[in-house]
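Can you keep this structure in mind? I'll have questions shortly.
The complex is shown incomplete by one protein chain, all other protein chains being positioned as in the whole.
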Amino acid sequence: MAEFLNLHDAVARYVDDGATVAMEGFTHLIPFAAGHEIIRQGKRDLTLIRMTPDLIYDQLIGAGCVRKLIFSWGGNPGVGSLHRLRDAVEKDYPNHVEILEHSHAAMACAYEAGASGLPLAVLRGYVGSDLPKVNDQIKFIECPFTGEKLAAVPSIRPDVSVVHAQKADRKGNVLVEGIIGVQKEAVLAARHSIVTVEEIVDDLGATPNACVIPGWAVSTVAVAEKGAYPSYAHGYYPRNNRFYKEWDAIARDRGAFNEWLEKNVLTAGGDA
Amino acid sequence: MAEFLNLHDAVARYVDDGATVAMEGFTHLIPFAAGHEIIRQGKRDLTLIRMTPDLIYDQLIGAGCVRKLIFSWGGNPGVGSLHRLRDAVEKDYPNHVEILEHSHAAMACAYEAGASGLPLAVLRGYVGSDLPKVNDQIKFIECPFTGEKLAAVPSIRPDVSVVHAQKADRKGNVLVEGIIGVQKEAVLAARHSIVTVEEIVDDLGATPNACVIPGWAVSTVAVAEKGAYPSYAHGYYPRNNRFYKEWDAIARDRGAFNEWLEKNVLTAGGDA
Amino acid sequence: MTTQYTSAEMMTVTAARALENGSTCFVGIGLPSEAANLARLTHAPDVVLIYESGTLQTKPEVLPLSIGDGELCETALTTVSVPEMFRYWLQGGKVDVGFLGTAQIDRYCNLNTTLIGDYTAPKVRLPGGGGAPEIATNAGEIFITLKHSTRTFVDEVDFVTTLGFGRDGKGRDGVPNIGKGPTRVITDLCVMRPDPDTRELVVVSLHPGVSAAQVQEATGWEIRFAETLETTEAPSEKELSVLRELKDRTDRHHAGE
Partner (left out) sequence: MTTQYTSAEMMTVTAARALENGSTCFVGIGLPSEAANLARLTHAPDVVLIYESGTLQTKPEVLPLSIGDGELCETALTTVSVPEMFRYWLQGGKVDVGFLGTAQIDRYCNLNTTLIGDYTAPKVRLPGGGGAPEIATNAGEIFITLKHSTRTFVDEVDFVTTLGFGRDGKGRDGVPNIGKGPTRVITDLCVMRPDPDTRELVVVSLHPGVSAAQVQEATGWEIRFAETLETTEAPSEKELSVLRELKDRTDRHHAGE
């Protein structure tokens, strides 16, 4: 059964310096509160995995927590670039961040394969793309039945996956609803997992085929109200689109970013 | 968009002699009404695919519709053998039926791969089993990342898949609820599909992540009330366990079976 | 005072005890399902039962007749697709124990549920592999329960549907990412475990009133016995009453349509 910890203890217990960490949530349910806690605890040399790095990884990269990034689309959705990511990749500030990039299809399949306990994912992908030239983790295999050449990528098996969900019951069973992304796969693929939730309830009220992750498949559940903010939680609060737009100016400037970080994360305690 | 046909016309249009047909439903929602219609229309030389052949295939085999069976567990659940299947395999009555057998894991993955448009499924399977010795469709590949030997089977791509579901809306969107088995995969993997439903409704009333198959991914929807009987439809009617037990005696005897078939299927019109 | 019980009840109770509270069990239909639910209703209330129909963490009030009874879904935490069940939950390494029955078993715990006789001309055609081949290799360990007889305990299985330890006991050696395999076999006569080195089945415990000779007589090969042979603890009043109530409820339930 999942252990209930507070967010500080959950991060302290499961996120080690140098760990491979996947924080997922496809636009929806992005675990910002957990990301901020990782920054506050000064974790270093992380290999971060995420299909769409988004602001959460821009913040972690800008705060100097990250050594390597595995991703498939790194931008501020609908707004522009992730300037902290670019500053790290292009100018090694605050440190050099190595990148390994995939396509969405490959990463989604790699999470699926990780959840499935397989070492590789097979997909009809990367045809004619230059990505295999810059990512040596993309290989090709031949179908033994048809001879067709298909792409293969290693499955994703993080040390720890961190996701946010709407609610858990008192046994730690978790309900994820709406745009469910690759959250369930991320949790099942990882050695350990932290699930932050808006609230703990007596009864999940789930329909028969809802996306429920059993408590025994989760390491720890931590309550983090508004834990996905400024992204959103279906049924709880909307996305703060304005903040996503404002982020562009904050992240563009090293000083503005550091000031923002100091004020909103480092000195903000566990509530930011 | 799915076309609405009556069951007779749906079967007449999509199930050709010699076709490869998957009729799925994992204990739940077995498309018996459609199976009976196939028998009534005297279809021949079918290659039938199904994880758990169950009574529905015992009936099709006994009625002489079948040339080949691809399956992974052929029994009357909780009762015993499928005697019509055994009679065909062991004594060529009413005709020889060739069998190709897999494990559940392989067939489930093969449906998943078929729905995914892939030519093969890869799984950690068949280790130490004799099944690869008697099924030349089971091969092994080597993972290019780890060197691990993994099983590969061809994906399932039926000419037509037939499934039963609780309801469709007026656009032919289908809701499947409860034990959903491999129904969605069977439909998506097939060139054509027939979905029988208990009823047509204005609004499916589905939750955000319910198992809904869009009407444009289905060839035809046909109403068949109690269309899964004597199996069951979650929310509509329970399984007729007694009939499953009685089937043992009926199917054990060629005469009893032919009599049952005559009375309950062949002369029963479209309602059986 | 000793309560009367049948050898079938002895088998089910012993099989049930093997399941630890809190473990995750992929349950085969029939005897394993009976034992697993008895465990859940006695010493292991938090055992997690998974059926291949996709029902996760299910708590049926009555025993299912089929692997996909409505009862399993209605009492489950959630129900997933069958591909997901085999991929994410079984192959994904989330199952501690696979609980299987079988038609034939040999000294190395290889299981046959495919056929008796020759594959191309079978004497008896059995249902086939179903979930067993991958349950046996992808679950953490395997418990097997079946009735003891020379028809079921055979010198050589006619077909290895499901790997125990292979024809030579070495079938798992050097195979990466494979479970421990069978760790105990529970029958109506005794409990067996594979020898840690040779993997050959060894009788470690006789059920009360059962002699070693009886076990040998019901086994199709010269079976080994542990040096210190235990006597299985008899079913308790509690175990028997819970089991009988469960079976009564089940019979009443399935007697209707």
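Read from first to last, the chains carry the letters A, B and C; within each, the first residue is number 1.
Going forward, a contact is a pair of C-beta atoms (placed from the backbone, for glycine too) under 8 Å apart; a residue touches a chain by one contact, two chains touch by 3 or more.
Everything quoted here is computed from the prediction, not taken from an experiment.
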Give me the visible chains that the unshown chain touches, in label order.
A, B
Touch as defined at the start, partner being the missing chain; which of A:Ile38, A:Ala108 or A:Val163 qualifies?
A:Ala108
Who touches the missing chain here, A:Val182, A:Ala206 or A:Val221?
A:Val182
Out of A:Asn6, A:Gln41, A:Ser81 or A:Asn258, which touches the unshown chain?
A:Ser81
Taking the entire complex into account, which one of A:Asn6, A:Gln41, A:Gln137 or A:Asn240 touches the absent chain?
A:Asn240
List every residue of chain B that touches the chain not included in the displayed model.
1, 112, 115-118, 173, 184-185, 188-189, 206, 208-212, 214, 216-217
Go through chain A and note every residue touching the omitted chain.
26-28, 51-52, 71-75, 77-79, 81, 85-86, 89-90, 101-106, 108-109, 111-112, 123-131, 134, 146, 148, 178-182, 184-185, 211, 232, 234, 238-244
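Keep this in mind: only the chains that are shown with their structure count from here on.
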Indicate which of the five shapes (line, ring, star, complete, other) describes how the chains touch one another.
complete
Consider the two chain pairs A-C and B-C; indicate the one with the greater count of contacting C-beta pairs.
B-C
Average the CA atoms of each chain to get its centre, and name the chain whose centre is farthest from that of chain C.
A
Averaging over Cα atoms per chain, report the distance between chain A and chain C in Å.
40
Distance between the CA centroids of chain B and chain C (whole Å) is 28
Flagged in chain A as touching 2+ other chains are 117-118, 208-211
Touching two or more other chains - residues of chain C:
73-74, 79-80, 87, 91, 138, 177
